[in-house]
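The structure appears below as structure tokens.
Yeah, one chain of the complex is gone here, protein chain that is, but the others are all in their spots.
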Amino acid sequence: MIGAEGQRTGPGTIGVVAIAAAVLVFLIAPVAIIVIVSFSGADYLSFPPPRLSLRWYARFFGTPEWRQSIVVSVQVASLTMVFATVLGLAASLSLVRGRFRGKGAVYAVLLSPMIVPTIITAIGLYFFFVKLKATGSILAMAVGHTVLALPVVVIIITATLQGFDLRFELAALSLGASRVTALRRVTLPLIAPGVVSAALFAFLTSFDELLIPLFLAGVEVQTLTVRVWNSLRLEVDPTIAAVSSFLIAVTCAVLGASALLRRRTDV
Amino acid sequence: MAAPERVSAGAEVRLQGLTKLFGPVVAVSDVSITVPAGSFFTLLGPSGSGKTTTLMMVAGFVHPSRGSIAIDGIDVAALPPQKRDLGMVFQSYAVFPHLTVAENIAFPLEVRKVSAADIRRRVGEVLELVRLTGYERRLPRQLSGGEQQRVALARALVFHPRVLLMDEPLGALDKKLRGHMQGELKRIQRHLHVTVIYVTHDQEEALTMSDRVAVMRGGRTEQVGTPAELYESPVSPFVADFVGESNFLDGLVVSTNPDGSAVVRAEGGLELRGVSREPLQVGQRVVAAVRPEKIVPQEARDSELNRGKGVVDQVVYVGDATRYAVALGAAGTLTVKVQNRLASRPLAIGDLVELAWDAGDTRLFARAVP
Partner (left out) sequence: MKVDGIALVTAPATAADRRETRQYLLLLLPALLTLGAFFVYPLFGILLRSIYKNGYTLESYRQVVGTSVYLMVIALTFRTAAVVTLIALLLGYPLAYVLATVRPRLARVLVVIVVLPFLTSIIVRTYAWMVLLGRNGVVNHYLQALGLTDGPLRLLYNQAGVVVGMTYVLLPFMVLTLASAMRGIDPALLRAAHSLGASRWQAFRRIFLPLSTPGIAGGTLLVFILSLGFFITPALMGGPSDVMIAMLIEREVEFTLNWSFASTLAVILLLLTLVGFAVYYRLMRLERLFEGLG
């Protein structure tokens, strides 16, 4: 620790570490408890569960409405992933490679959805799509999520591009390749891990999002998160714990895949 | 110039068997040094030689694995850094960026609960000592590197420490400024009689400023002595090469004398006379070291002198002197350094030249068996 060399471990240090440890537990415990509780064999959610069972998962995957929501969430997230990554990749290339003025302003605009409270973005989209009678549309939700995911994609890919050694591309050019070929055969493969990472986070951003699909939902077309929200308003159904664990698993999967990618590319 | 009151002279620092291991890595091995009170003592060595780690142990930021550190006879091993009453100047200055110059210097006095009036007075005195009067209200970011260095020094001196530790403090300054600061540091140290332990890799700096120098290598002290001792009587090829410059010639001992001199046959049949600290045996492999400035490009009139004949391969003009690389054929190449005086005749590449140097300037070292 800073300044701790040569010092004895005093009460101050122990206090700080204790608080830090407590806060860490505070951060991870709720998530861990939900996962554990979702395997509860009892009729209610108790911790620790008296017996383990998969009944809530059975209920989750067995109920057509929940299954339908999984499909909706996956569809919306997949579309979002494609849209955001394509748009974001193009924009990032332009920002990092292009030569024009006003880049700061462009960057700010691309990041602005992060600054505006999501509730405002959500109702804006709602007013927009209601007029088009497009609520309940998967496409509409994907578009809305793309707006939210775009900043994330741009941040990740611009960082990747800035870390990319331009000289690889220059070498390709000096060897006779056209600009497009150099981009296609040298740059893109090398930045692919960053792009895939950005795509995964775009997927996750969409999958986890609640406010936008809440306003844009149709009676039948509800994402997983929206259905959880509606269920919570009615009753505390233990099935929700299973759904939550599922959502947590998706998050872990994305984080894990992203970390694996980074390790594969780090020399 | 008003002189700050010297309450007491510097302390003697005694390191005994000091060792530090970082896992399997031996950073410092069995270092035993006595730093006389009030002296300027330098730890000199290349990076990784353990000099900074040794200093950090004296300061208290690193726990020794073995050995003891005594300041004026008192073992300080159990004391944390803040209780050792040592002044320290870091390589990066470590001047507090959010405090003014005066606040920086006042810091150790405030921690010691000195009265505000006394603080003001003593800050003023020490600012005068480092020639920064008038800078009280400036912030570190408004100061140059050299000025920050002086603030760090003032801060470390204001509470009258008995020992001042300095970790390569002048490394970031340009040559002219460094030379100037070296003089200033020496002046201040002599004035205050504070013991200084100075760490550097710059052998010129060490020679200029120190009363005594410990050359360190691989965690051990290779030689401890005055600058003159180190330069004129190095105990090993490493010291001969690290302190100043040396030419090295491998050879075999042909004959020895009781007074410590010996005759050595080097490669290519070149015969040399040299002196050695350790007794040598006939047939022993040795390396002969002679400094470039001890070699003179002239005919050896005196048969007692070592001589060699060769062709000038390279001429480098360095302003105050000219360096020549003279190829001696099978014996190798010798670097010769000649002061540029009107009387000295400059040589050109391709010139045939005779070299002469004193046997007493040729030091012989036993060669480690490969």
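Per-chain residue numbering starts at 1, and chain names A and B are given in the order in which the chains are listed.
The rule we apply is simple: a contact is a pair of C-beta atoms (placed from the backbone, for glycine too) under 8 Å apart; a residue touches a chain by one contact, two chains touch by 3 or more.
Everything numeric here is computed off the predicted structure, so don't read it as measured data.
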{"item": "Left-out chain, listing which of the shown chains it touches", "value": "A, B"}
{"item": "Which of B:159, B:231 or B:248 contacts the chain that the document leaves out", "value": "B:159"}
{"item": "Option from A:173, A:190, A:210 or A:257 whose C-beta touches the chain left out", "value": "A:210"}
{"item": "Which of B:32, B:92, B:257 or B:281 contacts the chain that the document leaves out", "value": "B:92"}
{"item": "Among A:52, A:170, A:188 or A:260, residue touching the chain not depicted", "value": "A:170"}
{"item": "For chain B, the residues touching the chain missing from this view", "value": "59-61, 80-83, 85-88, 90, 92, 94-98, 107-108, 111-112, 152, 155-156, 159, 165"}
{"item": "Hidden partner chain, residues of chain A it touches", "value": "1-7, 10, 12-13, 16-17, 19-20, 23-24, 26-28, 30-31, 33-34, 37, 44-47, 83, 86-88, 90-91, 93-100, 103-104, 106-110, 112-113, 115-121, 123-128, 143-144, 146-147, 150, 154, 158, 162, 166-167, 170, 179, 204, 207-211, 215, 225, 228-229, 232, 236, 240-241, 244, 247-248, 251-252, 254-255"}
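By our rule, only the chains that are shown with their structure count from here on.
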{"item": "Euclidean distance of C-alpha centroids - chain A vs chain B, Å", "value": "58"}
